[in-house]
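With one protein chain held back, the other chains of the complex are shown just where they sit.
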Amino acid sequence: MYPAEIKEYHKPDSVEQVLELIANHEEGESLLLAGGQSAMQAIKSRMLRPQCIIDLQGLQELKTINDESETLKIGAMVRYCELVKSSSLNNNFTGLKDAAAHVGDRQVRNRGTIGGSVCWNYAAACTPTAVLALDGNMHLISSDGEIKVICADDFFLGPLDTAKSESDILISVSFKKSKTRSGSAYKKWGLVKDALPVVGIAAFVKLDSNGSCCEARIALTGMGVGAQRAAAGETPLLGSYGDPQSIEAATENICANIDAPTDLSATSDYRHQLIRSIGAEVILTAFKRAST
Amino acid sequence: MTSAKDPNSIEWLGERLARKEDLRLVTGKGKYLADIVIPGTLHAVFVRSEYAHANITGIDLSEAESMPGVVAIYTGENIKDRINPMPQAIVQPNLPAKYPTFWPLAVGKVTFHGEPVALIIARDKYIAEDASELVLVDYEELPVVLDPEKALSRNSTVVHEKDGTNEIFSMTFTGGENEEAQNSNEAEVNAIFESAPVVVKERFKTHRTGLTPMEPRGVLCDWNESDGLTAYITTQRPHIDRLALSDILEISAEKVRVIAPRDQGGGFGVKAPFYRENIIIAYAAKSLGKPVRWIESRYESLMNVGQERDQINDMEIAADLEGNLLALRNKGIADNGVGTTGVYWGFVMPFLGAIELPNAYKWPKAHISLKVATTNKACLTPSRAFGHFPTRFALERCIDMVAHKIGMEASELRRNNLVDALPYTSVTNEYYDSGDFLKVWDTLVEKADISAFRKRQSEALNDNRYIGIGFGCGVELSGVASDLLVPMENQPGYGAATVRLDPRGKVQVFGGDAPGGQGHETTTAQVVASEFGIDPAAVVVTTGDTGTTPFGSGSIGARAGSYFVSAVADACRELKEKITRILAYDLKIEARTEHFEFTDGEVIYIGDRSKKSSFVSIVERIIMFPINLPENEVGGLDATAFFEAAKPMICFNADCCVVEVNIETGDFEILEWMTTEDVGNVINPMVVDGQMHGAIVQGISNAVFEEFVYDDQGQQLTADFENYKLATAADVPNIDIHYATTPCPHTPLGTRGIGEGRPSSIPGALTNAVCDALTPLKIEITELPLRPNSIWEKIQQAKQP
Partner (left out) sequence: MKNIKLTVNGEKFEEQIDNRLLLVDFLRDNLSLTGTHVGCTYEGVCGACTIHLDGDAVKSCMLLAVQADGHNVTTIEGLSADGGLTNLQQAFNDEHGLQCGYCTPGILMNMADFLTENPNPSEEQIRHGLIGNLCRCTGYVHIVRAVKKAAKMLKDSAHEDRT
């Protein structure tokens, strides 16, 4: 209920200072705190007992969205509420907006960040799933000064596990802008509205000049393993125009290739049915958004 | 607070007066238990059992005790010779049951996951939690008892060994007092079933769920030798808690004062039992001579309290082809949990649920019996709709199934069988005093417009949309009469209130019950204002302090609108008698109370309206200038009245909802919710509306979203709000209320108490609507919770050839 003892608290105002603080602590001692909407749950329940908290709220440089010509670069400390309001996400990246708009609740969205969410990679979380479908790149700096860019496929390793090492800080998440038409969407189902997803699905499709799908990415959450690619669902979409048969083939393929768990929230079979139902809706929306 | 009065209204009754208590609550100035500060207070944290059933083989306190800031640590072993064990008569029903012996901290073994094992007292709550992690308890695990049916079998492990059985309570509720009469009644019922043209027989299961006040429990105790114990407790029944603390800790009763804070963050029955935490915190404060405070965490709360409704009901209904109900047969099995909670012990809820099972229907014959099993789970604690949520779900579902079998509208079948002449005594010997069930029902059905709905439904079906309508209703107790409360809880039913006038014509009202948000300060002020013809702003209400209020059995069972306000009105009338006696004497007229009118701040002689006094002047004259009084009259204006109706009283509600089911996922949306209720005369419609809204949404949330889950080792898996899901604003519908009132003839104001009937009519109405929507698939749902997942499974089964 109350955090265990926290010996040090720092609020550096530059990335360099963060890296220095990381370097000055033994492994497992320090914790980078972004919005804290998940981390504080773990700290209060004493699942995490950091000796030293490095609060990233002072890093103004991580709080901006840069809409560059070829890429969209979102600072790690950009909050969900800012993602929802940003016009830079309006076209190709609506899927990320869908996810951000329904994370937790208003108060969570006022504080929680994209960087915090992708680094935490909770077993059932919206943002990593959308980032995975949108093929985001995580830009990290290590305490030894090394700059790393890790693509989403390599970044999300499993629940509460990512390719970010403890000596890294996430600077931004970037997305390549598609030269041809593309669209994305995300939707989740939970027992109550906007709860952690029992099933969450994100889809991204890219269309060639005649409107047929030349690239598709689908990501899933709620299967107990964190954000995961559902590549089996992508192939049936390639070359299609988003017709019901292709979409059904996509969702059926996902179900055939995904082990869905049974837990307090849903049975395995029901999760599969949600994949069919929400998956179809999400893929269709992505196609629609790509064609308009 | 505004006292804007409708200029056309003579009285304050029936006004939508904005609540007096809101001004402090919307500005953050409420005083809840955790807001009360006594300098030097120590903080308590419980170490709770990690196992559902295990022997305690050792507790190592050495590390925890040596932590700086830790003041004391208690365990079962070091308190058991100093504190009287439960049960104690004051918190034990007059019902034949096996009452387990227990202390506030586990002695010898633990019997559920979350049972208090040790108590840490420290200077700071953070340090207390640190120390609690250092208490090392060695457990030797025992086989767990989790399934109530298996618990009742002869070879089951027994939770409380001294009883030799897990059957804590059993009873037959029909046929009379003795076994022979009950058996012959059962034989008659069996005979009806054998020859009945229509019989429906089903097993209904309701899950473990209940209510969770937003403010968890808490206790703050202060002790000094001269005044004794002052205990601030989040409680609905401070006077009972006081007597229990006195008996258990052997502190003479005049030295125990219990104060339920003026502001309590909801109760809903959860704060009605006498809990073991109260005992040990009071004991710690007394033995340390320092104030000690415990504030429950949500985790502790979800592990320990608010768990109810956990039942299996094997129900059968016999009917004829015209839709007349012929007989009801029900065998209930309730999962009691450990049964170590004062006042209710778990089984009192299923007990009342069985009594109230017949509901508003005429049953020529019935056989109703109940067995309650002790298990290694948290004890059942009361939650609004005390006991009858499970049985009413089963009954309302079963009635729809009878209607489906006959091919009749379920609403019509209900109407045909509603009790149509009151008073009425039910097959379980429950007395229904007054009201008009048909009026309530017809009001609802008219709004629902079944024939229009059926048209809409078939059109929707053509578009492959599945919509359905469902009904449910409920007779609820309007207050609990002594006739029932004495045997059930060993407590009186009467309402008590003290009304005290001051020389400025202002009024203080004192009540021994302890509300938690129902608006007593406002509705009571409206009653007083109406009686004296003054502004409600002049009335101040004090509740919950045993040092200042008359004895009351607590804020339970819809006692406010029935018993408490009636006592308030009676006390006002007693004072009006005295005021008018003296005023008549002063005015030198021969007149009695009924010849005077109390209105707009004046007391006026009706026979000659120029003969009058301002209310303030006559009150001041009687209190401050008691000279030249009539013979045998003394000054002062203060009255305590006790109200008890000659017979128990009831009120009646009916609910209807329309849902749309997604045939692909089993997900459903509530499109409309309509409700009608006979609440008697209404004191404040806005407050009554709020009670209905809250209860209906609690019913929806209980039926659909909430469920306490234990794993097969008895580990509680749902002790936080991430896993125990409450409905949010985005999950529930708006509610359309229609009143169909009949004044209660047995209360001075014609009012009835509401608040306890729903949410029990809700799960039936909702599930009936879902099944109605799925009529083409002939799906009958018999289990709660009503989850999209399980509906989808039913749809899949129905689609199998």
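The chains carry the letters A and B, assigned in the order they are written, with residues numbered from 1 in each.
Convention: a residue touches a chain if its C-beta (ideal position, glycine included) is under 8 Å from a C-beta of that chain, and two chains touch if they have at least 3 such contacts.
Owing to the predicted nature of the structure, the values given are computational and were not obtained by experimental measurement.
Of B:G30, B:G69 or B:P364, it is B:G30 that touches the chain left out of the display.
Here the missing chain is touched by one residue of B:Q518, B:N653 or B:T767, and it is B:Q518. Screening A:K63, A:K176 or A:K193 for touch with the missing chain picks out A:K193. One chain of the complex is left out; on chain A, the residues touching it are 1-9, 11, 36-37, 40-41, 44-45, 53, 55, 57, 81, 104-108, 110-111, 193-194. Listed for chain B, the residues touching the missing chain in the whole complex are 1-2, 18-19, 21-23, 25-32, 34-35, 37, 126, 211-216, 263-266, 268, 297-300, 516-519, 686-687, 689-690, 693-698, 720-722, 726, 728-730, 732, 734-735.
Here is the rule we go by: only the chains that are shown with their structure count from here on.
With centres defined as mean CA coordinates, chain B is found 44 Å away from chain A.
Residues of chain B that touch chain A in their complex: 125-126, 129-130, 133, 297, 299, 662, 664-665, 667, 704-705, 709, 717-718, 722-723, 725-728, 730-731, 787-789, 792-793.
Residues 1-5, 46, 189, 191-196, 264, 266-267, 269-270, 273-274, 276-277 of chain A are the ones touching chain B in the complex.
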